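These notes concern the structure reproduced below.
With one protein chain held back, the other chains of the complex are shown just where they sit.
Coming up: subunit A.
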Amino acid sequence: MWIRSTLAYRVSFALTALGGLVVTGLDFVAILLMFAQVDVLGGYTLPEVAFLYGLSATSFGLADLLIGSAERLGRRVRDGSLDTLLVRPAPVLAQVAADRFALRRLGRVTQGALVLGYALIALDVDWTPAKVLLLPVTLVSGAAIFGAVFVAGAAFQFVAQDASEAQAAFTYGGQTLLQYPPTVFGKELVRGVTFIVPLAFVNWVPAAHVLGRPYPLGLPGWTAFAPPLVAAGCCALAGLAWRAGLRSYRSTGS
């Protein structure tokens, strides 16, 4: 329904999709501006940074496309319109995800995929079957990890109703963080996004294997193949948080 409603205004859809592509493409332009001044950043070259960027932007884009609407949950809790979703015979989470499902978010996926494509052409990698297989696995797992963060953030909004902006620190902030090599950041920060909110498995760890770089925090080599496990764990935890949040929900009443 939401797809049909946006496609009804074709020109407007095309313009907003294009605009979205430009807006999301900007953080990569910012990286290009930096590389106009330097050859390496944190020891990584432009194609390597583009590889990190492409992986995280594509998986973030996929997660945002599927469940990004969960950001709006706080408003629904505040104005009580969540009640409407509760009485419908469909899972609430699915309804929240489909709420104002915006096809224009495809712009973000497209842009991430374009940068990833550039990186794959520009990089000089000794491809092995394992490395080739790792790419799609990483993208899907990354999308699942970001998706779990979106759901956990939505669950948090049951408690803190007008604090939806805190979620941005983990979603958009996380995506910004992952655009840069782990060598840039302080140890404590890297530890935090590896063990507490395991965003490092979205791209840093698998990319270390593909690029033949040292692993962040000196993690063992097999962790490059751990993203699916990490993603499954994140989704399970986010699911629990969502249930707890939904159970604690009290309507605003009137």
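Assorted remarks:
The definition used in the following text is that a contact is a pair of C-beta atoms (placed from the backbone, for glycine too) under 8 Å apart; a residue touches a chain by one contact, two chains touch by 3 or more; residues count from 1.
Please note the rule applied: contacts and distances are computed from a predicted model.
Chosen from "Transcriptional regulator", "Protein-disulfide reductase DsbD family protein", "Flagellar basal-body rod protein FlgG" or "ABC transporter permease", the protein name that UniProt gives for the omitted chain reads "ABC transporter permease". Within the full complex, the residue among A:A94, A:V132, A:L189 or A:L237 touching the omitted chain is A:L189. Of the candidate positions A:A30, A:A130 or A:L237, contact with the unshown chain belongs to A:A30.
In the full complex, subunit A touches the hidden chain at residues 12, 15-16, 19-20, 22-23, 26-27, 29-30, 33-34, 36-42, 160-166, 168-169, 173, 176-177, 180, 183-186, 189.
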